[in-house]
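A protein chain is absent from this complex, but the other protein chains hold their places.
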Amino acid sequence: MDGCPPRVPISLDEIQFELDRRRPGQSKIVTQRKESDTVEILSGVLDGMTLGTPILMMVRNEDQRSRDYDEIQHKYRPSHADFAYDQKYGIRAWSGGGRSSARETIGRVAAGALAKKVLAEFGVEIVGFVEKVHHLRAEVDTDTVTMADVESNIVRCPDPAMAERMLLHIEEIRKQGNSVGGVVGCVARGVPAGWGEPVFDKLEADLAKALLSLPACKGFEVGGGFGMTDLTGFEANDEFEADESKNVTTRSNNSGGIQGGISNGMPILVHAAFKPTATIMMEQHTVTTEHENTTLQGRGRHDPCVLPRAVPMVEAMVALVLVDHALRQKALTL
Amino acid sequence: MDGCPPRVPISLDEIQFELDRRRPGQSKIVTQRKESDTVEILSGVLDGMTLGTPILMMVRNEDQRSRDYDEIQHKYRPSHADFAYDQKYGIRAWSGGGRSSARETIGRVAAGALAKKVLAEFGVEIVGFVEKVHHLRAEVDTDTVTMADVESNIVRCPDPAMAERMLLHIEEIRKQGNSVGGVVGCVARGVPAGWGEPVFDKLEADLAKALLSLPACKGFEVGGGFGMTDLTGFEANDEFEADESKNVTTRSNNSGGIQGGISNGMPILVHAAFKPTATIMMEQHTVTTEHENTTLQGRGRHDPCVLPRAVPMVEAMVALVLVDHALRQKALTL
Amino acid sequence: MDGCPPRVPISLDEIQFELDRRRPGQSKIVTQRKESDTVEILSGVLDGMTLGTPILMMVRNEDQRSRDYDEIQHKYRPSHADFAYDQKYGIRAWSGGGRSSARETIGRVAAGALAKKVLAEFGVEIVGFVEKVHHLRAEVDTDTVTMADVESNIVRCPDPAMAERMLLHIEEIRKQGNSVGGVVGCVARGVPAGWGEPVFDKLEADLAKALLSLPACKGFEVGGGFGMTDLTGFEANDEFEADESKNVTTRSNNSGGIQGGISNGMPILVHAAFKPTATIMMEQHTVTTEHENTTLQGRGRHDPCVLPRAVPMVEAMVALVLVDHALRQKALTL
Partner (left out) sequence: MDGCPPRVPISLDEIQFELDRRRPGQSKIVTQRKESDTVEILSGVLDGMTLGTPILMMVRNEDQRSRDYDEIQHKYRPSHADFAYDQKYGIRAWSGGGRSSARETIGRVAAGALAKKVLAEFGVEIVGFVEKVHHLRAEVDTDTVTMADVESNIVRCPDPAMAERMLLHIEEIRKQGNSVGGVVGCVARGVPAGWGEPVFDKLEADLAKALLSLPACKGFEVGGGFGMTDLTGFEANDEFEADESKNVTTRSNNSGGIQGGISNGMPILVHAAFKPTATIMMEQHTVTTEHENTTLQGRGRHDPCVLPRAVPMVEAMVALVLVDHALRQKALTL
């Protein structure tokens, strides 16, 4: 009906596909915890199509083996949120890591799967990828990289040679009981010019918040990012040019597709730094909940490198920000 | 009265001091536009003390010489927001740069001056500083750096030797009609453990949004930031230790004072990358508003390096985020 | 721990008690649909105490007999939301009434049960009651009425003689296949002075929104409400008086405990008008989804008077508004 929300096709399989990209145990280089992460849709979808009303999805926790968490009931894990939670709330549901567990990203990925479907109606395509693991950096052409390229290996790095090196390095790190971090890149192609707000809710500002809200994310760049500080204005500026059809593009894209907070029609490029997983199998100094000095060594299963699982999380957050701004821009036009 | 908001002392001088740190024309290495940026308080303060009700401050524009902007009425400035604005709004108030002018940061700095006063009541102190200009990087001890150190030179870099080199470099760049960017660091000392929210409104997420909302900001780091991707978990983790009074600190501060989105009592450290000023005095390719190829060369006054003026902006945004989270944490306690 | 959120005791029984007050089939004068409305707590509570983190409760739908809804798939029920939904969304999940079903109030009542527990920590007590059914109006002393008084009869009217007349009248209306509405009153005693905001988020404004958001609510009054328009200022004003302990009260309470949007320490009094249930067993004119004129007669079970079930809904919404403003006021104090 004219003036009504579009009905968007939604399939459980598509959502489950994204959840499986985030799921523990999906490959030998991520944590071996067994979680099936099965999603259920409770509202907002009828006959495989959205109704325009809120969509509730639910994934129930399972395999929360409290015995793995016994020691951390009484000791604060270094670089985990345990201590900060106790300071904030005076209590912490230590079993399974509680609210600070990265399991909450399941909801983000599920929501992101829907956001991608809506964005597809606008012609927007989002591709995330691992571009750096520890000191190993890949070459990625963000104009052409596809999800198929990314999914072609378990590292989710679309540079096959580097992916192989990353895989071997992660294996090595895992054997040491240590961990490494890295950088996830993400490109959104097909975003029309005009999305984003001019002051506080700049498109890059909302993207930065969205990515920094992911567990273990410590840095964000849009376009040239920190690298732009090594350039002069003459080098860094993106010169405009028009083709014969008067379509305007820029010769470079250091702006990452956003100028003054607003998309300019070029691909949107962001990068997110993830620190090494805090849980390692090596002994470290820490304190007890009674504030006595002690040591702690991780046990059981750990994630030597969260990067492959972070790719769908980054894509999801980018998609959620873009779909919000798509709606905001729609609201502006009569 | 018990249970009432504290009255915070506010002086126009303190607000004007911050505005003057941001003001054009304050030194030879920033833009020479003449703007006095005089602030007026219209509500919320009585006899130099806050009333607990909203505070309206106003700074009127002046010296908006439209003739400097004539050419840009018809040509899009590279890496400026002109083109994106026209795409979004279908119109743009080109005179003075309109809404996309960085003059809007006056409001942020004025509000930040108030936020700093409130944070002082909590024992929080915020110091921002220039840590990198183009390829020149300073050494700064964030445990001890003071605003006096920062204000001791016009670059606002508390490493005096490096400040001198930066100054000379900016002068050189200015003569070329070119521009450079850099990195502003900021430390907040005295933030108690427990500020920040666990999922979407993580303290680092709100800081990232706040800083990326500043004009020309292209990157954000908390604590070790992108550098943490070069470390292993064993190297990167911040081990806890307790002193004899059972005060808990961490041996390193790669977390930047925030774990799981919540402050842990250590200094909060952030870094913001600013691209080189887009306006330069050198000729560049661009297109007209009719989407014809052309060239454009800046005229008149330009800012060869925005970094010295960005310091109070960064401090202001950090202060505004922290004071919001201070209130949120207060709301949690009966 | 000092500065941390209080842990509030939460029992499933207390929440279920409130849900049972809202539940269909609870007495002979409400709809006879059979729904057990069993609540499950999925997060935020440990060992019967709140953790300070979000609390997720879930009540699964049951007994959604689609055959009762066959006819309304093709015909718009008068004074229901069917037509407006189709106009807004272009589609409507007609089975069970879909999103416009008053079953959504389960969530409000469950959340309200928690809010009441938090408010009890502030010394606030909330009592809602039926004060009018059709033309029958009860006498209620809002300084003394208790929940026990309200629960002493199935009408939830604390005026026993009038409750009996209301009950007989509702029975009569039900036999006719017709319906009636009425007014629910609600008092919150023990609210300290100082809750509420001075302009847009006045305490009475948020209460009005909260109550008008309930299905079938068509009117709202605070204190003297529309009746105050029959008085002069001299009659309507609430004169202050102080007792020997310098406690200040007002001689009358036409303000309903709120002045200028802010609580003044007197009992907060609100009234909400509920229209007669739209679903009746009598034939009425309407149109089909193809916009052809037709008639429709309700079948099966209907609610001759929603008032007894509206009491816990009103209490819940009042509690939710008050607890929000309690937190806002806490945030103001250092």
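Per-chain residue numbering starts at 1, and chain names A, B and C are given in the order in which the chains are listed.
Here, contacts are C-beta pairs under 8 Å (C-beta built on N, C-alpha and C of every residue); 3 or more make two chains touch, one makes a residue touch a chain.
Only a predicted model underlies this, so the values are computations on that prediction, with no experimental measurement involved.
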{"item": "Contact list for the unshown chain, restricted to visible chains", "value": "A, B, C"}
{"item": "Candidates C:Pro24, C:Pro158 or C:Pro215 - the one touching the absent chain", "value": "C:Pro215"}
{"item": "Contact partner of the left-out chain, one of C:Leu12, C:Ala120, C:Met228 or C:Ala331", "value": "C:Met228"}
{"item": "Listed residues C:Glu40, C:Glu104, C:Asp141 or C:Glu171, member touching the removed chain", "value": "C:Glu104"}
{"item": "Residue touching the undisplayed chain, where the options are A:Pro78, A:Gly194, A:Pro276 or A:Pro304", "value": "A:Gly194"}
{"item": "For chain A, residues in touch with the removed chain", "value": "3-6, 52-53, 121-122, 192, 194, 198, 327-334"}
{"item": "Absent-chain interface as seen on chain B, which is shown", "value": "1, 4-5, 7, 43, 46, 51-53, 86-93, 98-99"}
{"item": "Hidden partner chain, residues of chain C it touches", "value": "76, 78-81, 83-85, 87-88, 99-100, 104, 132, 134-135, 173, 178-183, 192-196, 198-202, 204-213, 215, 217-226, 228-242, 246-248, 250-251, 254-256, 258-265, 273-280, 282, 284-287, 290-293, 329, 332"}
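The rule is short, and it goes like this: only the chains that are shown with their structure count from here on.
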{"item": "Chain centroid nearest the full-protein CA centroid", "value": "A"}
{"item": "Classification of the chain B:chain C interface as same or different, half of numbers criterion", "value": "same"}
{"item": "Inter-chain centre distance, chain A versus chain C - centres from mean C-alpha coordinates, in Å", "value": "41"}
{"item": "Separation of mean Cα positions, chain C and chain B [Å, integer]", "value": "47"}
{"item": "Residue list for chain C, restricted to those that touch at least two other chains", "value": "4-5, 52-53"}
